[in-house]
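Left out: one protein chain. Kept in place: all the others.
The first chain written gets the first letter, and so on, giving A and B; residue counts start at 1 in each chain.
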């Protein structure tokens, strides 16, 4: 016997707990008497904290004032944001000449422009884009930030960087518009898509040469004013130190990690010792070492400036941490990959460079972002040894006569700024992690 | 075969590169500075009165003016100078290593520092002394009443040593509460975290001015220590030491002779006083011994003013000054009973 009805039974409504607001509250906040107490207590604490912070930082706060005295006159219990606002240029750009600040902004915009293709699905040749950023951007930015007369080397490198930037942007356009790799596009337009490889290469090289020459001649016509490193500061300096730190510690870390896995005893022992020494001491001692001992290591008359000392210290320190990240990445590569590479006759360097590293690096990207966040936070330590990074600037506000003694507000502002930067980056790295590991499961 | 050669070549190139960096430094500091085109002058992390940053990123303060004076003496242009701010741990090594040409910061001249650190101190440009700040309502009027008190002090300086000595000498049993940053020190004091603050009287005067209610606090009359704050140069280059020393003396001498930033032009042209004429280079050849141009002292006064003007601007009651009275203090001219005294310039 079968029970068959012609009409569909109407859907039963979802249980109360699943659909109504009250149901949600009941389920997530008041499911038991213990939970209810917990909710009320936590809610109370949150309420007190939020209202306290809001009153101090907003309701009672002073945003426009001539000096700290004027802030006091306005309110004794609120924050004095006016000082922070007055110092915003210092906080972001340091002592950089005010009429030259556009150079830092341009540098930042160029970096974004340069790296943007990495996030665009249709753009081809991402490895080249990435390499271009790492190899050429430092020269362009370095000249843009420090300025002065370009030597021949700088002229060549700056021209190269500009050419790379042009090519990169063109590649982005062809990628977005037609989903084509720039060289393919050029050849197609010239009608040489089917020409032999050698002809194609010659055409492209000739084109590159023409563009390079044009750029080279053009860049001879301008220079930018010299700005000494002592004028670098604020968030800009923090970014420069951590940017150089992360970019240079990556190759350093790779070498150290390979050394640590090497079969050559001497190499391995030295690498292990180096890594372990720097990983076992705090960054601040390395920075003190850099500022007090590096100069003694140098030959007489050879002077390293403070910024270089600090950057070297940061690189040494971070490379050792990076080495461990790389090592973890290498360990994740199955042994079969090495064996397969040997089978097709690749030597050590080619196995590492062509087979192992690309796979390992892909897995390491989230960790690299993670260590960049770590480095960004650690860079605040350079203020202890007297550089005017963002924290150094924030702490200097309290010594400027008009704002004498104003130090809580700058710190809170700094903490907020760091939170925004680091939190968004760590969210992004988590997103990457998910995306990359999803890619593996095909 | 090829590979080996390449490696050897690289190694050799590396060695040459590093050796090549071994620049002989028999050059005198003056030559190095001239060749570089600017003076590198070392100050410390911002400190009210001495060296501060304003919101446009420019340095100002007493010690900064001294740097500018030396730049003016050499180049006739105070912009040909780069201020380097160095933390207290690295200040002496940075000078000894040649990262900076001179030190113009609140460094107390002591015997140990003069003899063990590879640097030479010059004549002081500010005489400070350590004192105490207390709350007026505490009823304390003398430092000797601070029995068993907690005193806030910044760490790693002679200030801390002096406090300990003072407490031992007078059997006060003072407990030190140490701080790295004097703002935090002052905050702690304001919140009642200690009964008194000790520090250089100069900076404390400025700090009191920044308290919510300055009238509630006072500086006790006792002075614990001698703090001659002097410039310093690298050990071993006497000509350079002379240049810095006499640039500072020129500031003091100018005040004594009544030369100011405003009247220096006129004085050089029309003064009858041979001392003035000699100093400003209108007569004689005082510059030769220093290896500077004839108008070196004129340039100093023209660009930064005399000592009194600088003092008034940053230490005294100028707009950016921290408000310490000069009259009756050690920093008055010797003619007014102070210690500011320049040897004769002749």
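The criterion applied here is as follows: a contact is a pair of C-beta atoms (placed from the backbone, for glycine too) under 8 Å apart; a residue touches a chain by one contact, two chains touch by 3 or more.
Just so it is clear, contacts and distances are computed from a predicted model.
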Identity of the absent chain, which is to be given by its UniProt protein name, from "Ribose transport system permease protein", "[NiFe] hydrogenase diaphorase moiety large subunit", "Cytochrome b" or "Amino acid ABC transporter membrane protein 1, PAAT family": "Amino acid ABC transporter membrane protein 1, PAAT family"
Among A:124, A:306 or A:407, residue touching the chain not depicted: A:407
Touch with the omitted chain, as defined above, among B:188, B:223 or B:260: B:188
Residue of A:148, A:179, A:251 or A:347 in touch with the missing chain, whole complex considered: A:347
Residue ranges of chain A at the interface with the undisplayed chain: 28-29, 31, 35, 38-39, 42-43, 45-46, 258, 262-267, 270, 276-277, 279-285, 288-289, 292-293, 295-300, 342, 347-349, 373, 377-378, 380-381, 383-384, 391, 407-408, 411-412, 414-415, 418-419, 422-423, 426
Positions on chain B where the hidden chain makes contact: 1, 3-4, 7, 11, 15, 18, 88-89, 92-93, 96-97, 112, 116-118, 147-150, 154-157, 160-161, 164-165, 168, 175-181, 184, 187-188, 191-195, 234-236
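Operating definition for what follows: only the chains that are shown with their structure count from here on.
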Euclidean distance of C-alpha centroids - chain A vs chain B, Å: 39
Chain A - residues contacting chain B, complex: 68, 72, 76, 86-87, 89-90, 93-96, 98, 228, 230-231, 233, 288, 291-292, 295-296, 298-306, 384-386, 388, 392-393, 395-396, 398-402, 404-405, 407
Complex contacts: residues of chain B adjacent to chain A: 21-25, 44-48, 52-58, 82-87, 89-90, 93-94, 97-99, 181, 183-184, 186-187, 206-207, 209-212, 320-322
